[in-house]
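All protein chains but one are shown in place.
Right after this comes chain A.
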Amino acid sequence: MGGYILRRLLSAVPVLLGITVIVFLIMALIPGDPATAILGSYATPENVARINRELGLDAPLWRQYLIWLGNMLQGDFGQSFALNRPVLDEVLERFGATLILAGTAFVLCALLGVIAGTISAANQYGWADKAITFAVLLGISIPSFFLGMMMILLFAVRLRWFPVSGMWPIYGARDAAALISHLAMPALALAVVATGVIARLSRSALLEVLRQDFIRTARAKGVHERSVIWRHALRAAMVSILPVLGIQAGFVLSGAVYIEIVFQWPGIGRMLVDAILRRDILLVQGGVIVVAACYVFFNIIVDVAQSLLDPRIRT
């Protein structure tokens, strides 16, 4: 087991290195440069050259890359041009906020999705199945940013149950209650689509399992139906549900961008969009690296979890 985990971790190194090259090249090759973004209307060639020199962007590309990589390996991600603060501070702070949002949404969609899918499968073609299937279709079809906007209009502007945006109150205590009230709407809006997808796939995974012999045996033995479904069948179905959860975790993380913009959540998705528009090269690069590393490790965790459920995968 330890060897398997180590192998998977080592295989992540070339992947991450490849990502640094790609993200560096993309930022170097897209048109427009940070000096123009900083200077706006006043971007004369003379001024652009002066700013590039002061930002160290006049060096050849390969040297810029090596300097960046070398600094990064020592934990120095550089300074953001647009925000004038260390990239790592900004990225970690923002990533923390995204993890809170995406993590909550992920827990919501995993729990609700699997439960809804299981209920659906257990009552195939029953009223619960039909109701859930309808709700799932609705959930999958509504774009999350639109849903977010509608939630703001109803629950924040009209009913004033929740604050419109942000993560913390401008005044008042920063406690769990304050966080939950700010988190509720964005997390829910973000979870909806993934919940639908997970529910659908859980339903079919479970139906597949329910047709198998050991389920018939269990029922024949007289095991209680609740136990058949939730213990025997669901456990067997989890092997095919888990990878879906892994993929959906990725979708939730990337879907967070829209939600972060709509709800002004101070997360990394919104940070990256702003940074790209401002050509804040180091911030984009640092942010992408951290997010990519997270993706890679999340996939490793899913693989490991899967291998625990099904030892055949380990080889």
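Here are a few things to note about the model shown:
By our rule, a residue touches a chain if its C-beta (ideal position, glycine included) is under 8 Å from a C-beta of that chain, and two chains touch if they have at least 3 such contacts; residues count from 1.
To be clear about the criterion, contacts and distances are computed from a predicted model.
UniProt lists the omitted chain of the complex under the protein name "ABC transporter substrate-binding protein" (options: "ECF subfamily RNA polymerase sigma-24 subunit", "ABC transporter substrate-binding protein", "NADH-quinone oxidoreductase subunit L" or "Sarcosine oxidase subunit beta"). Summary of contacts with the chain left out: across A:I5, A:A43, A:L88 or A:L207, the touching residue is A:A43. Touching the missing chain, out of A:G78, A:G117, A:G139 or A:P163, is residue A:P163.
Touching the chain that is not shown, out of A:I142, A:A184 or A:L207: A:A184 (per the contact rule at the top). Among A:V23, A:A102 or A:I119, only A:I119 touches the chain left out of the display. Panel shows chain A; residues 30-33, 36-47, 50-51, 54-55, 82-85, 90, 93-94, 115, 119, 122-123, 128, 149, 152-153, 156-157, 160-168, 170-171, 177, 180-181, 184, 225-226, 229-230, 261-264, 266, 270-271, 274, 277, 279 of it touch the chain omitted from the view.
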